[in-house]
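Other chains of the complex are left out, but the ones given are in their true place.
Order of writing sets the labels: A, B and C. Residues in every chain begin at 1.
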Amino acid sequence: MLELSPADWQAIEVTLRLCFYTTLILLIIATPIAWWLSSGQSAARVAVQAIVALPLVLPPTVLGFYMLIVLGPRGVIGGTLESFGLHHLAFTFEGILIASVLYSMPFAVQPLAEAFGNLGRRPVEVASSLGAGLIDRFITVILPLTKGGFVVAATLTFAHTLGEFGVILMLGGSIPGETRVLSVLIYDHAEAMNYESAHRLSLMLLIFAFFTLFVVYSLTRRFKVAKI
Amino acid sequence: MTLAIKARLKRSDFELDVDIELPLNGVTSLFGRSGCGKTTLLRIMAGLEKVRDAEVRFGNQIWQHGRHFVPLHQRQIGIVFQEHSLLPHLSVRGNLLYGYKRTPESLRRLHLGEVTDMLGITGLLDRPTDRLSGGQRQRVSVGRALLASPQLLLLDEPLSALDTQNKREIMPFLSRLTAESGVPIVMVTHSPDEVERLADRVVFMEDGRITSHESLQKTLTRPDSPLFADEGAVCVLEGSVQPGPNDGLTRFGNEHIQFLIQTGLAPQGKPMRLRIHSNDVAIARYPVEEVSVMNQLPVTIEQIVAFRPGRVLVAGKLRDGQTLTAEITEHSCRKLGLENGQHVHALIKSVALLE
Amino acid sequence: DKFTIAAASDLRFALDDILEVYRHDHPEHEIAVVYGSSGKMTTQIMNGAPYDLFFSADISFPQRLKAEGFTATDPAIYAIGRIVIWSNTLDASELTLGELPTEPHIRRIAIAQPSHAPYGLRAQEALRATGAWEAVQPKLVFGENIAHTAQMVESGAADVGIIALSLAKFPDMARHPHHLIDEKLHNPLTQGYIVTKRGDNKPPVADFAHYMETDAAHQIMERYGFVMPE
């Protein structure tokens, strides 16, 4: 039942690669942004928070459309790249990766900012008094105490990217091995009335997802930090 | 070498204005009513309260001056916060060792075993911090600060949740620590008992201002010391344990004065302090016979001041020049006809040897 | 050698069959196909999509690409398409366009999005021509392209659909009868293709373009109901 075609495997590989890189990049980018957002009350912060959240309210097709315009051969970025003899980014893996990062930004930033905001200043003060510098504090105190926020941010980002369809349809097309991700492929299978493939792929995805999530949640629960 | 702080801070209903230099040795007690700014002052010392134009100097290290600011983690300050501040994601051991691990081996003065034994928390090392009682948590906080071997200890009511026995074990340890390794301690407390036992000097605060800053000696004998709003005056006499009789008693004092105290309280020859509550001292015109009061010392009255309503404090000079104060009723004072220059006998019911 | 074909969704089954034969004959060529609405493919090509060949459902799209300088060849007609009424639940052969608004068993009628799918546009024209367009409005649902439209009907979610004859002839769907819509009711579905700038000077691309004009290819296309150009 679970014999997938090479095209299916290729799509799975592209999808996982996309989700993995997006999540990785976003956690790195979102952490300082979220920290800054949660560490004050200024109007600038509110504005940045709203800007960061914009991809939330833009339909993915809009985002994809404008990314296509910007990253494509005639766009600001794509055009510049072309003028340096490089390839523009529309319909490339790098292109959909950039779009994914933008698209999922709020899903990483918001839970992190919320987690940082709930942290309070005491743990950081304690760690400082015990000689821990900025990075040390971050790794040994902030990170473990906001782990829940990171798990939420990472799972939501990963998932939101996995479920990305509109953006990729616009910007990525459906180039096998490059931009044909699972969501596009399954759509394609359904459209081709290739129901058996669609079912097979979906079922596999479902089982895989359930076990992954089960393991992730078991682990994070096990190490849950208790509060009074 | 001093710890100098100069700062002004304004909050809605509160204004702090301090300019103080504290010697970098022994224990400085911060004493004052709830809300007077003690915690705020400690936070300024630590660099945790952002105050513009504040100046903080520790010996020859400038911690804050103008735009120059040394962050807390480079100041090597051990802090026991007033409220529960254990890192919730670490076990008791993890908390205790957090600062220890970050201290270069050569600077480590204390080690896990001795500290946990002293604090009575050795059995709790593997507990998560949310499975501790209030007092256990406080002891872990104290241990954590000590194990970081800081160059300054800021303790904000570090013993408030502890029972007497625990306090009695921890206080001498702190005294010894500051005496032996020279780490100065600034400690907030509401307990006069803790001040008497630990402090070398006391800083009194009121409404964000420092009202006085004096040696313990001075505080203890000053009749209006805020320390004794409750307890009454106390005086402290210096001396050492002398070879004495037997019978469970030892002599304490110097060539001029002699007290009988219980044996075994202190090693012979070491300079020590004797604390005497003025309330425990009676005055007799003549030596009293057949009474259980063992210590009767001749004194010359130097001063008689009204103290609390209906009571006076009689300061008498002992033969060695130290001052002993007796708190008696005005009634008795009048009845005995006490006046300056008179030679009388001080009857001392009980004394406490301070560690 | 690798190349990518963008094709209108009405070619989904026909082109797959042709490619199967072609791949067998030319195993050295690695060919990827992407299906979609003709409008979408055109937009993508204008924005740098890596397609070498584009088979549109309507020649107007290749013409537009030509005009804007994205093509290496002139648009060429490769087939004429037809539209049909098809249903998974009703006997579509009994249905006419005029009955669609009133037939009580018909609650949802699927057509492709007229704005970018030529098959949708032709369906709209045909409905207009029969005067049923206004009346049929409340029943319309729109597929993103013609294959999506067919799938909507096939799943039963829409009761009937106006789809490409080429899709209705796909064996799985051919089990149900269809009603061929009179070609006079709409502009002809003149299907044209071009080689893009990207596909220029790629021998395999030119080779496959030629193959589409061979009898072997024509036979398959005709099997799916396409009318071959003269």
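Following the convention adopted for this analysis, a residue touches a chain if its C-beta (ideal position, glycine included) is under 8 Å from a C-beta of that chain, and two chains touch if they have at least 3 such contacts.
Since we're looking at a predicted model, the values are computed, not measured.
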item: Assembly formula [one copy per chain kind displayed, counts for the whole file]; value: A x2, B x2, C x1
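Rule of thumb we're sticking to: only the chains that are shown with their structure count from here on.
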item: Touch-based graph of the chains, sorted into line, ring, star, complete or other; value: line
item: Central chain (distance from its CA mean to the mean of all protein CA atoms); value: A
item: Centre-to-centre distance between chain C and chain B (centres being mean Cα positions), rounded to whole Å; value: 92
item: Centre distance in Å when chain A and chain B are each reduced to the mean of their C-alpha atoms; value: 57
item: Chain C, residues touching no fewer than two other chains; value: none
item: Complex contacts: residues of chain B adjacent to chain A; value: 46, 48, 71-74, 76-79, 81, 85, 87-89, 98-99, 102-103, 128, 130, 144-145, 148
item: Contacting residues of chain C [partner chain A, same complex]; value: 4, 9, 12-13, 32, 34-36, 44, 47-50, 145, 147-148, 150-151, 154, 170, 172-173
item: Touching residues (chain side chain A, partner chain B) in the complex; value: 122-123, 125-133, 136-137, 140-141, 144-145, 147, 225-228
